[in-house]
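A single protein chain has been omitted; all remaining protein chains appear in their positions.
Right, subunit A next:
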Amino acid sequence: MAGSSIMETLFQRTLEDLIKGMRLQLIGESAFISKAMEEIRREIKSTDLHTKSIALQKLTYLNSLHAADMSWAAFHAVECMSSSRFAEKRVGYVAASQSFNESTPVLLLITNQLRKDLTSVNEYEASLALECLAKIGTVDLARDLTPEIFTLLSSSKVFVRKKSIGVTMRLFEKYPDAVRVCFKRLVENLESSDPQSLSATVGVFCELAAKDPPSYLPLAPEFYRILVDSKNNWVLIKVLKIFAKLAPLEPRLAKKVVEPICEHMRRTGAKSLMFECVRTVVGSLSEYESAVKLAVAKIREFLLEDDPNLKYLGLHALSIVPPKHLWAVLENKEVVIKSLSDEDANIKLESLGLVMAMVSESSIVEISRVLVNYALKSDPEFCNEILGSLLSTCSRNFYEIVVDFDWYVSLLGEMSRTPHCQKGEEIESQLIDVGMRVRDARPELVRVARSLLIDPALLGNPFLHRVLSAAAWVSGEYVEFSLNPFELAEALIQPRASLLPNSIRAVYLQSVLKILVFSVNSYLSQTETLADLEPGVQASQMENSEASDLASVRAPIESEHDEAFNPGVLDRPSADISVEDIGTVADGDGQTSKFVSFRKNGFTRESIVNLLNLVEVAMRPLSGSLEVEILERACNILGLIEVLKREMPAQFQSEMVLEKEELEVLELIKLMDDAFSEELGPVSTSAQDRVPIPDGLVLKDNLADLDEIMGDVKLPSSNSFSLESPYYAERMDPASSNVQSKEDSEASNESTSLLAEHRKRHGLYYLPSEGNGTISNDYPPANDLKSGETTNQDDPEDFVRLTAQSLVSKKKPNYAKPRPVVVKLDEGELVLAVPKKQDSRDDLLSGAVRDILLGDDAVKLSSSIKGKEKVNMDPLDSKENMHDMEHSRHRKSSSRRSKQRPHRKERGQTSPEKLGMEKEEHGGKVKSKSSHRHGRQKSRQKAEGSSDVIVQTPVIPDFLL
């Protein structure tokens, strides 16, 4: 064995040999790699550390560049790390930081090695350990090595100190409790005279502040000093980033920093710093008119540069400019529009976004025309970008910028005819949405739908199928606006429709049914009206009134058609399907009676018979379809035709005769027509709120009582269910059910679980549970989301999202103005309700956050900004902190006691950052659990304990201690 080891040492290929061999290999790369891997596997087992380290180095190389697996070599990396020779140690560390992750089992073994190297007198060894820790630090490592990092943070060797500063970021992220130990020293480094340490520290704070800005407000004076004093652009950029986060939180701070930032902007020659200044101003300091003016001037310089980078960044900066400074965009309109045809896709996208930002009620028509034309010429990807942003801009806030819906509907039609269009789904939903919301647009909508449906070429494009589905639905639903229902029906049953997917085919068939019913009903009621006009014929009283009702409803519509009819007929392709018109056009002119206006639509006996025959022929083959939806609908239509043909022979004999049985048919058709002409409309999400709560229904009651009733109901553990759980409980009145519970319990168990099941399956149709913040607050279980410890309001991600939303909603004040076109919104409140809801939730949140984090610090900040440099020496404050600490310790113990739900207490009090860390903590915990599966009960408990501690430690006071 020893002999082979020496042989290997002597004849081992070095990394360089490997690389050379790789370049000269003739056997193919993968074969060469597997051969080399074989070799490495043999060599790495060597007892000689040198041989081992070279093998490991080769393996690291193969892993890094050729994705060879090296997870199996983790232990060998640890062995190399513990070598006393620097070269071998370094190879080991590089291998470790390259390949180790949270679930690497040997991580547990390296704690002591890292500790030893961190405290090594050789600064290079310490730096290796620091670099490795920065990369692979886990919760356990971070916890165990915090003291060493703390020592290094004030090391006299700058080289080590700056690295340890860099490591603190990983440390805090993994083990938030380290903040209490290291924060003060980290802050001290902000005053460091060494530029590298300062730069590293500012870098760390920049990352930290990005995650949770409010916590770092108290440090604003330090940052301000750096902003004013520093000459180092790297540092300045980071400080600007920090201020970009802090300034929106504290208006006085914004006021203070705006001047120095402008000064930098004027003075600096570095584009990167200038860009950062510009971005900070337009993004966070947009209140300051003069600063924004300066920034926009700089943006303009960027835009006029030839450098595509600067151009891109200039456009990007413009896109951050808030809507109230839209003038900045308008000022650079030409450049923006010219950039639409830039060769760089990124620049095109940015400028597209800007063009959409410039869109207003007055310019939308023009801009859309330009863009749609442009989309025709551009490559498929960008074409769809254009269409997508047009669609989303126009539909924003219920089509608020669309004035002329006839125009918009035809634009939708035009878009779907764009060759590369892949936005079928979006166009589909908008066609239907406009149909439901905007009554006035329906005639045009049906016209557009018709032109889409009768074009057989469109059926071949799978991207358009969704659009066709919408067109089919529209033409069926609003068939009364159609100039020629027969033509529509014909289009819907054309042979090429078989190219459609089944689900859309089903929509087609349903529309055919609607058109059929409408046509027959129109025909019948027209003959009836005719009959009414005849003096001798009397229908029964009821029918009479109904018929005239119907007629009067139809009348205005028909008279509209009167005007539009003639051109419509002329336009129509006369060869194919206008059988029904024969003889009707001729006698139409000059007559004004209602009867004739009906006749104009072509509802003659022959035409109806024709239609029925045609549809029947088309449906026959479909009645054997394998798809149930199609089969069923086809059969329905066939059945209806059957009935009509059987019941109406007399009708077809003579239009003038009305008999008893025909009236039955009339009744039937009328019923169906009534059913179909029932208006469909959008329903507000708040609709449920307006339903009065019946007496005796107690909605706000704790659900604890329900546990007894529900005791034996096994709740499904899925998330969506637990999210909804308050709901079914709410529906069951706990107070009253208490009384009946004894006898009802079994039945109610069943029904509630059924209801729950139904809710789970059809969650879509239930109202969103966040509808009312107060309700969900009253139901603690409702807040047990996924992990059971984050609440809706406190989830940091939610917080981030909400703040983002609230930023957006600030932009909306001008949306309140009334629309010129009557948009039939089902609920006018809907528009208002959405932002309102967000605001209240946001207030709740930020209020809670502010209470904890800024309570005293905000005061302190204001005073310190006014001149004091030192923030943290106030005795009162430190007392406050002591109190805080005590408080947290207290809470700790109480939360320990209730182990089941340890975090309930902190809800609403912990800062978002804490929660974020807590979350990560838990993520880490889960992972570490899975890593030492072998039942390391002890460490698990330890981790749990630490996570308890973490939750209760507020961030700010730590450096004040």
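The rule we apply is simple: a residue touches a chain if its C-beta (ideal position, glycine included) is under 8 Å from a C-beta of that chain, and two chains touch if they have at least 3 such contacts; residues count from 1.
We take it that contacts and distances are computed from a predicted model.
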item	value
Complex member absent from the view - protein name from UniProt, among "AP complex subunit sigma", "4'-phosphopantetheine phosphatase", "AP-1 complex subunit gamma" or "Propionyl-CoA carboxylase beta chain, mitochondrial"	"AP complex subunit sigma"
Which residue of A:36, A:237 or A:282 touches the chain not shown here	A:237
Which residue of A:52, A:170, A:325 or A:466 touches the chain not shown here	A:170
Touching residue (missing chain; options A:46, A:113, A:146 or A:199)	A:199
Residue, one of A:43, A:79 or A:102, that touches the chain absent here	A:102
Absent chain, residues of subunit A that touch it	3, 6, 9-10, 15-16, 19-20, 23, 50, 57, 60-61, 64-67, 69, 85-88, 90-91, 94, 101-102, 124, 130-131, 134-135, 159, 162-163, 166-167, 169-170, 195-196, 199-200, 203-204, 207, 210, 232, 234, 237, 241, 271-272, 275-276, 279, 308-309, 311-313, 343-344, 346-347, 349
